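Yeah, one chain of the complex is gone here, protein chain that is, but the others are all in their spots.
Here is chain A:
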Amino acid sequence: MSDNKHRVTRRQFLNYTLTGVGGFMAAGMLMPMLRFAFDPILRETAGTDMVAVADVKEITTEPKRFDFKVKVKDAWYESEEPRSAWVYKDEKGDIIALSPVCKHLGCTVDWNTDKNNPNHFFCPCHYGLYTKDGTNVPGTPPTAPLDRYEFEVKDGKLYLGKAKPRGEA
């Protein structure tokens, strides 16, 4: 009767269990491999690291300081670090975004704060001077021009990327 209909032979039973267990084991091994193989595709696109900093219409021919934040990973500690940029338009109307980090020892330079040298970037630490386009004034401590940010204008907004030594950006 029903006994006969549902009879499972020893051989069948062993086959089923072995394929079942073997299948699980194979899957257990293959899944991580597949995950590793596809990982580069699944990873979030590293958003090109550009940060929106200002509206383009805010930018004038006078350097203006804009503060923004970038995500920084320092060993195992991820944090947001404040950054600033001096942004202005030159005579041709091109946007220039200078890093405020002095090339001497890394202080933050300020625009037009030294009374003896108006319209220069001035470093309060060791009195380093840079002209408006970021060129270091000879005879002051800095030995290189200020870094320039890579930038991009999208939908009327200015996006800044990495600061690079002049000539590379």
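Basically, a residue touches a chain if its C-beta (ideal position, glycine included) is under 8 Å from a C-beta of that chain, and two chains touch if they have at least 3 such contacts; residues count from 1.
Throughout what follows, contacts and distances are computed from a predicted model.
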item	value
Protein name, per the UniProt record, of whichever chain is missing from view ("Oxidoreductase", "Gluconate 2-dehydrogenase alpha chain", "YpiF family protein" or "5-oxoprolinase")	"YpiF family protein"
Sole residue of A:Ala85, A:Cys123, A:Leu146 or A:Ala163 that reaches the chain not shown, by the stated touch rule	A:Cys123
Residue among A:Thr19, A:Thr108 or A:Thr143 touching the omitted chain	A:Thr108
Residues in chain A touching the chain absent from view	82, 102, 104-108, 123-126, 141
